[in-house]
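One protein chain omitted, others in place.
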Amino acid sequence: MIGWRARLGFLLPPGNPTVEPEMIGLAPEGVSVHFHRMTARGATGSLEGQDERNRMMVDNIGDSIELLAMVSPDVIVLAHTATSYHLGRQGEADLLRRLEESTGRRVITAFGSVVCALERLNVRRLALGTPYSPEVTAQGKSHLETHGLEVVSCANLQGVTNIYDETAERAYRLARLVDRKDAEAVFLSGTGMPTLPVLQLLEQDLGKPVISSASAMMWHALRLAGVGQSIPGYGRLLSLGCSR
Amino acid sequence: MIGWRARLGFLLPPGNPTVEPEMIGLAPEGVSVHFHRMTARGATGSLEGQDERNRMMVDNIGDSIELLAMVSPDVIVLAHTATSYHLGRQGEADLLRRLEESTGRRVITAFGSVVCALERLNVRRLALGTPYSPEVTAQGKSHLETHGLEVVSCANLQGVTNIYDETAERAYRLARLVDRKDAEAVFLSGTGMPTLPVLQLLEQDLGKPVISSASAMMWHALRLAGVGQSIPGYGRLLSLGCSR
Amino acid sequence: MIGWRARLGFLLPPGNPTVEPEMIGLAPEGVSVHFHRMTARGATGSLEGQDERNRMMVDNIGDSIELLAMVSPDVIVLAHTATSYHLGRQGEADLLRRLEESTGRRVITAFGSVVCALERLNVRRLALGTPYSPEVTAQGKSHLETHGLEVVSCANLQGVTNIYDETAERAYRLARLVDRKDAEAVFLSGTGMPTLPVLQLLEQDLGKPVISSASAMMWHALRLAGVGQSIPGYGRLLSLGCSR
Amino acid sequence: MIGWRARLGFLLPPGNPTVEPEMIGLAPEGVSVHFHRMTARGATGSLEGQDERNRMMVDNIGDSIELLAMVSPDVIVLAHTATSYHLGRQGEADLLRRLEESTGRRVITAFGSVVCALERLNVRRLALGTPYSPEVTAQGKSHLETHGLEVVSCANLQGVTNIYDETAERAYRLARLVDRKDAEAVFLSGTGMPTLPVLQLLEQDLGKPVISSASAMMWHALRLAGVGQSIPGYGRLLSLGCSR
Amino acid sequence: MIGWRARLGFLLPPGNPTVEPEMIGLAPEGVSVHFHRMTARGATGSLEGQDERNRMMVDNIGDSIELLAMVSPDVIVLAHTATSYHLGRQGEADLLRRLEESTGRRVITAFGSVVCALERLNVRRLALGTPYSPEVTAQGKSHLETHGLEVVSCANLQGVTNIYDETAERAYRLARLVDRKDAEAVFLSGTGMPTLPVLQLLEQDLGKPVISSASAMMWHALRLAGVGQSIPGYGRLLSLGCSR
Amino acid sequence: MIGWRARLGFLLPPGNPTVEPEMIGLAPEGVSVHFHRMTARGATGSLEGQDERNRMMVDNIGDSIELLAMVSPDVIVLAHTATSYHLGRQGEADLLRRLEESTGRRVITAFGSVVCALERLNVRRLALGTPYSPEVTAQGKSHLETHGLEVVSCANLQGVTNIYDETAERAYRLARLVDRKDAEAVFLSGTGMPTLPVLQLLEQDLGKPVISSASAMMWHALRLAGVGQSIPGYGRLLSLGCSR
Amino acid sequence: MIGWRARLGFLLPPGNPTVEPEMIGLAPEGVSVHFHRMTARGATGSLEGQDERNRMMVDNIGDSIELLAMVSPDVIVLAHTATSYHLGRQGEADLLRRLEESTGRRVITAFGSVVCALERLNVRRLALGTPYSPEVTAQGKSHLETHGLEVVSCANLQGVTNIYDETAERAYRLARLVDRKDAEAVFLSGTGMPTLPVLQLLEQDLGKPVISSASAMMWHALRLAGVGQSIPGYGRLLSLGCSR
Partner (left out) sequence: MIGWRARLGFLLPPGNPTVEPEMIGLAPEGVSVHFHRMTARGATGSLEGQDERNRMMVDNIGDSIELLAMVSPDVIVLAHTATSYHLGRQGEADLLRRLEESTGRRVITAFGSVVCALERLNVRRLALGTPYSPEVTAQGKSHLETHGLEVVSCANLQGVTNIYDETAERAYRLARLVDRKDAEAVFLSGTGMPTLPVLQLLEQDLGKPVISSASAMMWHALRLAGVGQSIPGYGRLLSLGCSR
């Protein structure tokens, strides 16, 4: 049976080309990954109009998730970090409760996974790098702070035309840029910017945990689905074993 | 850039768990695969009510494909063989023309890919195996015949509760069952029944080409996207090199 | 010389297709495995008539073991867990003594190996999963209890038509189902249901030892034959080294 | 399902330790091998009393094969070459017909497989090496001749205490010894003497096909079971692909 | 001894980061590669001022090559394609003659290597892709034509800020863009744009030879140094064996 | 982007063939290495006239480094140990300050890297082996002593015609020769004598750290460029992880 | 240079076929092994006349070692354990002193290496297995005792026709036979009986060190030649690293 160990479902922005290859590359034996695009229109991936697109995706998310739930995933991940920034802490909690009720499935967000991951790593002070506009970056910082985390350093990637054209090599430079001595970890936000190929190298070079929306949401989904296997090569978070 | 060599998009029935892992396993270096679920409701994967579900998917396909097109695929594949059986030859052609116009992308069907693949392999007489009901199987046979192919043998898998729970091992037995001396090739229909792990073994055991909806649609999509690389291990079709 | 390090003999129910591939896959360098079928008739592997088949196998076991003993195994394993449940603690001990006398070989049972393995792992409280009928499952639970073990959770696999058609993937789900926080280990009973491919994954996902009749009987036979080599990849029991 | 591609059953003399490891090593993906011992008593493997033991095995073969047939093998192999020498051409044919009727399975002998293999390789003149007594060796030669083959050279291994203690290295020397320029192939008789590890080396050194009872019976069983896969590393016979 | 089979020296523009890793990756066993930068100043790699920088490099090339010659290379390569375009056919020939006299070493250009490679591949009609300005691209086309080659298609990469920041993935797209049915081969000009990782994939996808300045100059240097080894993985030119 | 993790530049004596292959072999993923030759004339690599050649290289180093800086290295290494011996402690410090100012890049020497490496390894007493003349060897010893290190044993390689023709095997013998019980480490000076292939073996045979100019300068350059990755296989210095 | 790390010379009985392949298999990178046969006549390898052959080899050893010394080995090993038993403790010491003087090389015996190895492993009580006659076995036991070791168990291999025809598999059985609970280690004497393939397996099965003349003499020779590298796969003695 496909996904006999676990099936994971991912809801993603329609133009996002990154979530699929990154989740595919992480899935361990017996875990299958399934995808569905949320409803949005316009210049997807650009920094312009992100707010409006976020709103449209949230408005239609009930229909979107219904279709994805038909493949019977153990966990469904809302694979878009900025949605959480957009909704705020309470809005995010309300949305998840509503979706879990309608689907009868466990539903989580990329951002919520990051908060869990930082807690698992005992991190309170972190550096933040994003591919967003300065405004959305500031939203992200403040959203982290409402969860009791201290953002000691923060920057957005320069020269972004479209988030979906960015490379993991540029994400590496961004992490190097935002890191500071007093940061206990570095967090690279955004599921559209590729990060997996450089997380391990960054940890070797910075000597501290480095996580991204991608690594955190896979880690969280696997653990909730009862899959405790260590996945080496993407930083210490995913190489942590069973921890229910 | 993700999918720098080519991006392929797949529209699939919402409950189908098979297309994603099978297409992921085939994609060569630099080719990314992206997915979106069509709109349908009810007991997806069961043999009951397939007709109604097909109609619903076709009715909503315009909205579905619009969202998938936002990730800029070079080719979009309608990854559901029975849809073609449902529409008939003319209906299928009309639908594809309409979708290509609305998206500005190349759009193909799993079934159309099978016809091209058989032509490429110079096959006129074939054996057909399906996981469907006898009725849909008969539709499939007749649809093949309207394309000038002779179906010398034909059977549907016995004991199917839900197509999406079937295994490649059962597909192997089915192919062995339908094969006849005068068949020049065996075709396993349906994107929901896994077939990739056994295609090569079947060719070794039967001594003739064996294709499935899955192998045919990836082969066709790659060739139309200009990717001519040979993919070994899944039968002779995919191991054929560049053939534009 | 074949089996220069040790030769192991296995007596199995005639219709059981699982013991041979599972034991073959575990045997280390220099250890050969040899097989002989016990005498039984009827719908082997079905849940019906298991009692009568058990009786027939036990009645004829003297002749069966005589032929297997001719290949000079260091240890002979009675590779059928339910036989022990059928005989009860005293009956099992009597049978083994009688067979050891007649063959001049060390003779053990799958069930006896499980008891030794649990002791080696310091496990007192366990969860039990079986492919049997509810009645035989209850026999198994009570047989474990007569050996001083506490069975904190217990279930039989649903939807079994024939034990010999089951898959390791279903055994994985069964183990996940019966596991409870207060279980120190999970035991999957029955040599007919494949378990070896999922034992390691289960240990990673559950964070505790998971053994099956198959892993326990190979571990026990090797240790009694003086082979202390660690066999990685099938859970911590078999990866334990020399422990005479 | 275990043995989803094919299941092969082997009936072997009770003391024979060689058939199991040799068949296990050859079985391709999806093919399972199952074993049962025939009834015989006494100094199994020694050159003395072989005739009487052969008779006893044949007398009881009906009961033996009934138990093996319960694991539902596609083909059953009588894995004892000397039995055919003992029965003669007609006796062997009668026995096989009787067993096929009682089991409803395809039943073949090691010797019959050798005859088919030589035909497949277009060999008419061969050299013969055996681990038997001179008398049984002469029987073998004459049995080959009744099938229209010319035995241009023939020898039995010197210094045999027990066939089952022989090594593949000694089989290599025997093949080198019996080979003659005008032999088109070399045949090493007997399923008790290991031969698989040296067949490929012998072909490289002698420049002609070299087969044994073991390689021939696996080749024949696979082809009858519809498995046409090439198995490299054991001489050209097994590396021949699909040839139904 | 380092470079016991051959030593190759490369003169490169000072800001060019590409020649070193590309030549390092190609060098076969026993061949060492050595580097020296030519003299130029200013916005190296940008499309502006390329002419002036070319002139400066040529004016100082005598001093540059003297230092590189001290490591005793068997062949020295002027690893800058545009220099040849700048000098014209006669100027290039004069320069090489002068440098060979002063150093006593064999001296070649990247462009001259391309001409030899096309001849070796029997190509007369080609498509040309460059990372240059339209003007320098036109110079390149016309320089190829003075060597009797027909350029049936030609384009320069769009959106170049600095040649040295380009990627092999963009070079892949460029080659796909310029290819035409009547082109017998595709040539990607310029040693600053990485091309080696995509040459083999391009050949698979286009079904014709694809060479770059990098692959041509290594092929030419090796053959002149008497190293005829085939280097697989970078297109058919480098996989051609000994051809003195 | 080439060298997206870090770019390292090396200034080397014109006839030195060793620095390039040794640095190429060590560079981890994402780190590119770039080279430029300093200005010198005459019998490069011989023990004669080394003083005069050192002076000439230092006199012209400003022009040399300007060209290398154009490839934007994160760190530039003056890859010639004897230059430091020639300049003395103060002269070396002055030169580095001047070069860092003119290029705006971090600039280090091979010798300075050795001092840092010994400190990192907590070594105060060492054995020294060189490929130089006795005079330059004495300079090296005294230069080490001005940095507070104790040289308990010291020898120069016998029978050197040209440093650049030496082999790592001879470097191994030299290290074995100079090692003494009270040396805490062995240091092999000189970037012209190959040492990398034998450092690990020497550590295994001598049971203490063994470093060379080559291993020390790569270690130092990587750490200053923020690359903390462990590089196994070349002794414990390079296998030390992140240590900023 | 061949043997640039160390050259080891072995003097062996003329008919001994075992020392060469066993020493060849152990030699690490950069260590070469060289061989010369001592002078003896008659039925080499048989248990008869061993005394006389030993005497003849000792009488001519001066000439033998002179020729071997011409290949400049760092250490010369007298690779015949029984010679030491023949000479006694004082005779052995005298011989070695004489040979070291005449050759100017370090000379050791297989037996002396065993004594050193047991000391290194802190073993005082051992079990002894030999391929010799009972008489020579007794000599061996008593020779061990004169070195202060306690032999708690002792047996010679049964059924030996010629030591040089024995197999490692039989050596495995011998070691299992002689092992006793109170033995701290097992020692397999004799360089003619192969032991290396089974030493690691024996340690896994017995849970204590197992050495042979072969493993001990290579370990000792390497350490005396200054090669401290760990050689995995042959028991803990050879996997001990540098220990001068």
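Chains here go by letter, A, B, C, D, E, F and G, matching the order in which they are written, and residues are numbered from 1 within each.
By our rule, contacts are C-beta pairs under 8 Å (C-beta built on N, C-alpha and C of every residue); 3 or more make two chains touch, one makes a residue touch a chain.
Because the structure is a prediction, the values reported are computed rather than measured.
Note that the absent chain touches D, E, G when the full complex is taken as a whole. Contact between chain D and the absent chain runs through residues 169, 172-173, 176, 201, 204-207.
Residues of chain G that touch the chain left out of view are 1-3, 7, 14-18, 20-21, 24, 32-40, 44, 67-68, 70-72, 164-165, 167, 194. The set of chain E residues touching the chain not shown comprises 1, 4-5, 29-30, 226-230, 241-244.
The definition used in the following text is that only the chains that are shown with their structure count from here on.
Listing every chain that touches chain C and chain D alike gives an empty result. Averaging C-alpha coordinates per chain places the centre of chain B 61 Å away from that of chain F. Chain pairs that touch one another: A-B, A-C, A-F, B-D, B-E, C-D, C-G, E-F, F-G.
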